[in-house]
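In what follows, a single structure is set out as structure tokens and then discussed.
Of the protein chains in this complex, all but one are displayed in their positions.
The block that comes next holds chain A.
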């Protein structure tokens, strides 16, 4: 997860929860334009134009990859990458799906890791966030600092690598990747801030009825936390799905099926991986449509998450804003 996210998400929740209640109420009714004069119209025109341009700027590179994957290798070599397919062909995809074991294996590894990692991570994060949010928990500040301190100071890559690979013996094991992505301090802090959407009275009423702390968490708080769970879950899922870094450190070439993005990373960066990823070793590297094949691999590795994305995006944005606003 990018380090800038840490500050962003934490700051939003903390800054906006500091707003007085009245200001928070105003958020529910965003300001509507009252009367339009010329400056409003000019600003509006500028806004529509700039946003259209920026959206195009964001989208065009994707179009370029997709079109390249459907182009013929010869045309790419002759006239370069462009926005529209040149000499439309499905050759690159035929190569990939002629021997699909590799890509299917990568998909299975990534999907299993993403689903189980997100579920387990989300549960632990929510549980910890709940405990740290409880004002009647005397150790909350010590534990918060214990967790937060790891973002202030870290051993660094080499000592961590030696510890995990040598002392824990996790080199070449999917566990090295899976475990290290389970949680981050800032997701716990984010969850703790989100917990404020659960009114404290709920916890107190649970206590009065004689429910234990875990029961209050699982049966009373969790159901009220859906936007928070969706947001944190999405962050976790993205971290698992986009993982390539830990795989490159701990898995390298030791496993048969590499996580999807690391597989793509290899296909892009090494010619051998490209050959291995298609029909096996009986294809000579010079015959491969290497450019279009790389693009097709990129599309295959990314496509599903992009198709899913518009549906989860809604939860993500509203989760951030709700978490931030109602905090």
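FYI, a contact is a pair of C-beta atoms (placed from the backbone, for glycine too) under 8 Å apart; a residue touches a chain by one contact, two chains touch by 3 or more; residues count from 1.
Rule of thumb we're sticking to: contacts and distances are computed from a predicted model.
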Chain excluded from display, named as in UniProt, from "Pimeloyl-CoA dehydrogenase small subunit", "4Fe-4S ferredoxin-type domain-containing protein", "C-type cytochrome" or "Sugar ABC transporter permease": "Sugar ABC transporter permease"
Touching the absent chain when the full complex is considered, from A:102, A:118 or A:291: A:291
Where the missing chain touches chain A, by residue: 2-4, 6-8, 10-12, 14-16, 18-19, 22-24, 26-27, 29-31, 33-35, 37, 39-40, 42-44, 46-48, 50-52, 54-55, 57-59, 61-62, 64-65, 68, 76-77, 79-83, 124-125, 127-128, 130-132, 134, 136-139, 143, 145-148, 150, 152-164, 167-168, 179-180, 182-183, 185, 188, 212-214, 217, 238, 241-242, 244-245, 248-249, 261-262, 264-265, 268-269, 291, 294-295, 298, 301-302, 305-306, 309-310, 313, 316-317, 320-321, 324-325
